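The complex appears here without one of its protein chains, the remainder shown in place.
So, chain A:
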Amino acid sequence: MSLPQATRTSSATGWGPGFLAKLVLIALVDAFGVFAALAAWNEGSYGILAATLALLAVANWVYFSKQALPLKYILPGLVFLLVYQIYVVAYTGYVAFTNYGDGHNSTKEDAIEALLVQNERRVEGSPSSPLTVVADGDALGFAIVDEDGDVLAGTADRPLEQVDGATVESGRATGVPGFDVLDRVQVLERQQEVTALRVPVSDDPEDGSVRTQDARTGYVFLSSLEYDEAADTLTDTTTGTVYRPDGEGRFAADDGTTLAVGWRVNVGADNFVTAFADDRYAGPFLRILLWTFVFAIVSVASTFLLGLFLAITFNDARVRGRKIYRTLLILPYAIPGFLAALLWSGLLNRSFGFVNQVLLGGAAIPWLTDPWLSKLSVLGVNLWLGFPYMFLICTGALQSLSSDVLEAAKIDGAGRWRTWRSITLPLLLISTAPLLISSFAFNFNNFTLIYMLTGGGPRFADASVPLGHTDILISMVYSISGIDGSAPKNYGLASALSIVIFVVVATISAVAFRRTRSLEEIS
């Protein structure tokens, strides 16, 4: 910033090659942005449209303004943060307050539409008639050939009437006086109108109306449910029962019966209440929460201590073949985690696993199916998976320790243990503490290991929900969301629990990072 203003050639102002290059790049960004905005406009996604336009405006301002130098560097990162992190967290937060899940899948309009379609029945014993799509001016209509070979035609406003002088070829009307016959291409162009068209059979609505699904065959349908838009009620025309929205995303009659299709509504904090107060969830939730903490803390501690021990051992110049040992130790780290977990679940199988069959000479130890042993197995496998990472970090940190300090300690007469405890470990922790915290956050949500190794099992014998002894919070969320098909879907509850996990991890990380600052004062 010591350069005088006049000599600072900024790409924001001059006509130099830098500015032109920038112009072209921003033009590309704008092109993409305008394309995205138009696409959003066509789809009617106004939220995305507004966000795109806002981001475009900000991008243009940042890169053509002279004042926003720092933003020029961080804007791309910020945009991705916004799209991939903040939006996802915000959307999860939104879902947590809705009843999104089985039976509450979409909007109210979709639900009404689905209910009406589901309650439209073909009139029993009515014939299937060869059908032709015709047009009377702009209005579409159907021409059908009845069982006697007569041609009947009509539109939505004009009930079916016999038409004289129509031509019929191979059982289908091909020319209808007073109507234009549409060919296949014209029918396809207006296919949504065709499938929505109902041509009344007669003036009496009780006789039903003709509709078609493939523009080739017509059937007589009768609707048993009617929607009254003004009153916002659905009426069953056969029984006269009136269904009203019940405020929980369903249509309900006065006697409490509900219609099958519901929609998504805001349910306030119900999902959080369910997680903590519902008898079926509360007990398992607390046990799983406790185990999640135990699992994450023990995993971090065990991997760190083993990694540190090995790092110190192999950092000693007296050990021969250190390079080979170090390479071998990193091997578990090189195998993809999910694959390793899957391998271990095979190795630990009670009757066919390598561990029982070969190492323990045919013992039948239930490594993965006993509540306590399965916890031990999970921790053991995670130790095997995690120590190379800690070993790498600690080796790097140990090698970067200055020998002056250690020498000074020696001169001061500090013993080996004293040096390690008062000099090496604190210095080591300065560089590794943030990694330990992130390792904790990672293990807190280590879904892959649990899912692949035990699947959360063995089940709690005394709980009434499908959760098990090795389930951690994130695998509990997965079970409850029902994506695997083993339980009814409940995205609302699953999102609420995700938010709880987020709060826990964020709080612990924030507190821990604050505490590590005190470590830095040592150096």
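Throughout what follows, a contact is a pair of C-beta atoms (placed from the backbone, for glycine too) under 8 Å apart; a residue touches a chain by one contact, two chains touch by 3 or more; residues count from 1.
Please note the rule applied: contacts and distances are computed from a predicted model.
Set against the options "Cytochrome c oxidase accessory protein CcoG", "Maltose ABC transporter substrate-binding protein", "Homoserine O-succinyltransferase" or "Response regulator", the UniProt name belonging to the omitted chain is "Maltose ABC transporter substrate-binding protein".
Touching the missing chain, out of A:R122, A:R158 or A:R515, is residue A:R122. Of the options A:G103, A:G175, A:G283 or A:P434, the residue whose C-beta touches the omitted chain is A:G103.
Hidden from this view is one chain, which touches chain A at 13-15, 23-24, 26-31, 34-35, 43, 60-61, 64-65, 102-103, 105-107, 110-111, 113-115, 117-118, 120-122, 128, 184-185, 187-189, 191-192, 194-195, 213-217, 219, 260-262, 280, 349-352, 368-369, 455, 457-459, 461, 464-466, 479, 482-489.
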